Structures are given as C-alpha cells and as structure tokens.
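Okay, here's the structure, questions in a sec.
Here the complex is missing one protein chain, while the rest keep their positions.
Chain nomenclature is as follows: A and B, assigned in order of appearance, with residue numbering initiated at 1 for each chain independently.
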Amino acid sequence: MTFWVVQALNGVSFGMLLFLLAAGLSLIFGVMKVLNLAHGSFYLLGAYLGLTVLRLTHSFLLALAAAALGVAALALLLERTVLRRIYGEELRQALLTFGVLFIIADQALWIWGGNPQTLPKPAGFTASVRLGDVIFPSYRLLVIAVGVVMGAALWWLQERTRVGAVIRAGVDDEEMARGIGVNTPLLFTAVFALGAFLAGFGGVMGGALLGVYPGADFEVLLLAFVVIIIGGLGSLKGAFVGGLLVGLIDNFGKAFFPELALFTVFAPMAAILAVRPTGLFGKA
Amino acid sequence: MRPARLVGIFAALFILAAPAFLSTYYLGLLTKMLIFALFAMSLDLLLGYTGLPSLGHVAYFGTGAYTVGLLSLRVVKTFWINALAGLAAPTLVALGFNLLTIRARGSYFLMITLALAQVLWGIAFGWRSFTGGDDGLPGIARPMLGGWSMAGEVPFHYFAVVVFGVCLWLLSVVVRSPLGRALVGIRESETRMRVLGYNVWAYQYVASILAGFFAGVAGVLFVYYNGYVGPAYLSVVVSGQALLMVILGGAGTLVGPALGAAIIVLLENFLSAYTERWLTTLGIIYVVVTLYAPRGVLGILRDRLGGGRRAAT
Partner (left out) sequence: MIGAGVEVERLVKNFGGLRALDGVTLRVEPGERRAIIGPNGAGKTTLFNIITGLLPPTEGRILLEGRDITGLPPHRRAQLGLGRTFQITNLFPKLSVRDNVLLAVQAADPARFTLHRPVEAYPHLFREAEALMERWGLRDRAAAPVRFLSHGEQRQVELLLALAVRPKALLLDEPAAGLSPAETAALAEIIRGLPRQTTILLIEHDMDVAFALADRVSVLHYGGVVAEGTPDAVRRDPQVGAIYLGTAAPHF
C-alpha cells in the first residue's frame, strides 16, 4: 500500500513539472503557432542558472527568480531579434528553435560541464515528512503544491483577465485578433517570454528534484511533447491532465519496467494518436 | 540544365577515380559523405517532395544499423541475410510508425516523429543486455561479397558507390514518376489535391515508407562502414544533421541534399580537429540557413541561374 502511495506521489510531483513545461510549450504554440523546440533548453538553462545562483547566494527563492527571469529575458531577445523575422512561416521558426536547441545544449555543456549535478533543496524542505504510514520527501510535496498554485494562477490569467482574453483570442483566431486591434507582435513576445519563464522556473524546481545533466533538455522536451499529444495542443487543462497522466505513467513504468524506458509512455501516446489525434482536450 | 549535368558527371568521375589519388583517410571520408548523402536524400523525399517535416528520420537509419549489427554478431555472418533483414526491419518500422503519424499536421508531425524516434533511442540506450546500451556493439565485420572482402577501404568504397548509385537512380525514378509529381502537388496544396480526387493520405504513406527504406539502406551501409553501432545512431542529433543537410542543400531537389550532406560531413570533420563546439556550430548554421537561405544552396543557384525548365520540382 505504501509503495503505491509513494509512487503515486512521485508521479504527481513529476507530473507537475511536466505540466509547467507543457503549459508553456502549449501556450507558445497556441498563440504563435510555433513549436518551440528549444523549450527543453530553457528548462536546462533555468536549472543551470539556478544552480549557479544558488551556489553564490544560497537562496532558493533568488535562484528561482534569477533563473526564470534570465531565461525569459533570453527568450525575449531571441523572439525579437530572430524569430520575428520569419513570422508566419511556422516550419522555419520551428527549425530555427531547433538550431537554438543545439546551441544552448552545447554551450551549457561547455560552461557547466558534463557531470550530472543536483540543485540543493530549499531550506526547510530537505527532510521527509510523515503522512500516516508513508514517509515522503517534503520537497516533492512542495513541488506538487507549487504546481497546483501555478496552474491556478495560469487558469486565472487565462480565464479572468484581459490579458488572458487577448491570449485566448489569439489562440482562436489570430487574424481576427489582429483585426480587433490586438498588438500581435507584442503579444507574441510576451507569450514567448512567459512560456520560457515557466520552463526556467520548472528547471530550477526540477533541478532540485531530479538533477541537471546534458540531455535533460531533450528528455524533458520529449515528455512535454507526449503530454501535449495526450492532453491536446493549445489547452491548459490538457497540459495539466496530460502532465499528471504522463508523470504517473512514467513513474510507474520506471518502477516496473526500467529497461523499457520511454516505451511505457509510448503506448498511451500511440493510443491517443490512433483514437483521438487532437488529444484529450485539444482544439482540432 | 546543362551546367548541372556537367557537374554531376564530374562528381561521378571523381567518386569513381578517388581511390587513385585520395589517401585512405580521405577516401573513407568520401565514403561517409556518400552514405549520408543517401540518408539526406531519403529525408528529402519525405520533407522536400512531400512536405512532411520529420525529426525522427534517424529511427530507420538506426534500426537498419542495429539489425545488421545484432544479427552479424549474434546469429550469422552471411551478408545477404543480414542486409535483407537490415532493410526489412526499418521498412516494417516505417509501416507501423507512419500508420500513426501520417494523419498528423505540421507541428504535430514534428513532435510525433521525434517522440517515436526517441522511444527507439531509449530502448537502444536502456536495454543493455540486448543492445549493449551506451557502449553499443563493436566489432562488426565488413561483409564478404562473392569471395571479395569489403574490409579494405577501397573495396568498401566501391561497394558504397554501387549501392549509392542504385539508390540514387531508384529515387530519381520515383520523383519523376506520376506518384512523385503527386507528392509535389501535395506539398504545394493538400486541399487542392484532395478536391482533385487524390487520396492524399495514401500518397504520403507510400512516400514515408520509401523514405524509411532508403534511410535504412544508409544505416546498413554505415554500420558496416564503422564496424560499430551505438545509441548515437538513433539520436536526434543525427536526425537534426540530416534535416540541415536537406535544407542547406536545397529541399525538393534530391541532389541538393546530397550536396548538403557532403558539406556537413566535411565541415564536421574539419572543425572537430580544432574545436569541441561542433554542435554550437551546427546550431548556428541552422539558424543562419533558416533565416537567410531557406531554399538552400541549390535554391540560391537556381534563382541566380534563372530557374531553368525543371523549376517545377
């Protein structure tokens, strides 16, 4: 019984990380119609930046802020200087982000080295807590809590604010949105930066949970893809539900079939593709 | 296009005569260029002609390589059996994968192809007992063909040249066929094709199977070339490099990607002697090419030389 609870909590905490990533990726795709292949790289960079800031300041909060904002700033720069030049050509933009993936991955390898590293957990969350029969790392509970709070904040942003309405309009029909006066270039930059912020934020949280190493960008990008395929592109709800599902499946999969790696998430992904290609909550 | 004909003939002569004046090292490099040219051309069929952007093309390359590696090390050393299996396996994978992926649009297709290829990578990496994991499978011997050993650089070069030549011929037949033209039509306007009565899904599926097959051929060649196969043969870096080769050379031209492959292989070889930052360079080339030269080298040449009568494809 304890085993199941622990594994489930593990899966949920991992799922929250995936949610943060998938939400950003989905948002960027929903509004800009660009598949940001550098999204995992933002996560990686966030983790490494957080690591450096943590080493210097010993403040997890500062690391979070610095990493998330730093990555967002980089994304902003990227969008304004480079992505913007090829608006409207989604494949080209996706390929460009693919090039960025390589650059960031290689530079990160150069700057931080090839050894796996772990971010130290924030003070107060280094120990485990007891929940009935179960002993569970308090940090993982923090991750779950943060994920839920972020999810709620994003939902509130999307549903209850003018900014959210503008974003939703952009997702539904960009031409129409432009027609009613939405400043599309500004919206795009903001959305790209927000997505990157979420990825960088997730990087720091994930870095303390799972560590950071070359290749993490790719692993995480891929899982975000699976989340989006299952949950549906352009849907916040899809990112949340998909994230939970994939987190749980991946975790239980690793527990029972460690040698089959991604195969355990492959099966539900293939099933969704076969049965409902737009995902559980995707827009057609 | 007369200049192109001349260049082609010159290139063919060079490749055939190369063992006479190239050192073993550079001959091997030329052979490697041919192998990746084939890989890039197979991707061009999918991306350049049909308009399906795949980030997972390496799946077929690696499957072909691993099949040959596993069989020749563990089961039997007979070339024909291993080669046949090495071609059948990626074709089967293509038949299966593409059943799921071909219905997907643009970005979904990018994601799904990437994800599926990574599943294979994960298996190659994780299943140590079967695939050798991260270490891969070394010690794969070059084949014996009719009593002739391909172990030497020169015989293997000619072996690769023959295979490349045959595949190039087959691919050019396909792209000039009615099916090939239909693929171009699909790339230009799927809706138009549907409304004209073409079963777009069927054409895309066939194109993807063919593309997978030829990528598999390249994989089989490469595993014999290196005598080794490892998870790197299934990595996204290789997929990414192939994609760049196609775009750099000129998508939808068949020979453009071959040229792109030659450039990238040469560049990697040359730069790796001076710096470890090959991936950064690759990334930068990606960014520059997609920004400033999306039609690739051949595209630019064609524009400069006024298009020509085959501007359609």
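Convention: a residue touches a chain if its C-beta (ideal position, glycine included) is under 8 Å from a C-beta of that chain, and two chains touch if they have at least 3 such contacts.
Just so it is clear, the model here is predicted, and its values are computed rather than measured.
Touched by the hidden chain within the whole complex are the displayed chains B. When the full complex is taken into account, the listed residue touching the unshown chain is B:L179, out of B:L179, B:V237 or B:L271. Residue in contact with the omitted chain (choice from B:T78, B:S149, B:N199 or B:S272): B:N199.
Mapped onto chain B, the interface with the missing chain covers residues 173-174, 176-182, 184-185, 188-189, 191-200, 202-203, 206, 210, 309, 311-312.
The rule we apply is simple: only the chains that are shown with their structure count from here on.
Residues 29, 33-35, 37, 82, 85-86, 89-92, 94-96, 98-107, 109-110, 218, 222, 225-226, 228-229, 233, 258-263, 266, 269-270, 273-274, 277 of chain A are the ones that touch chain B when the two sit in their complex.
Chain contact summary for the complex, chain B toward chain A: residues 53, 55, 100-101, 103-104, 106-108, 110-112, 114-116, 118-119, 122-123, 125-129, 236-237, 240, 243, 247, 276-280, 282-287, 290-291, 294.
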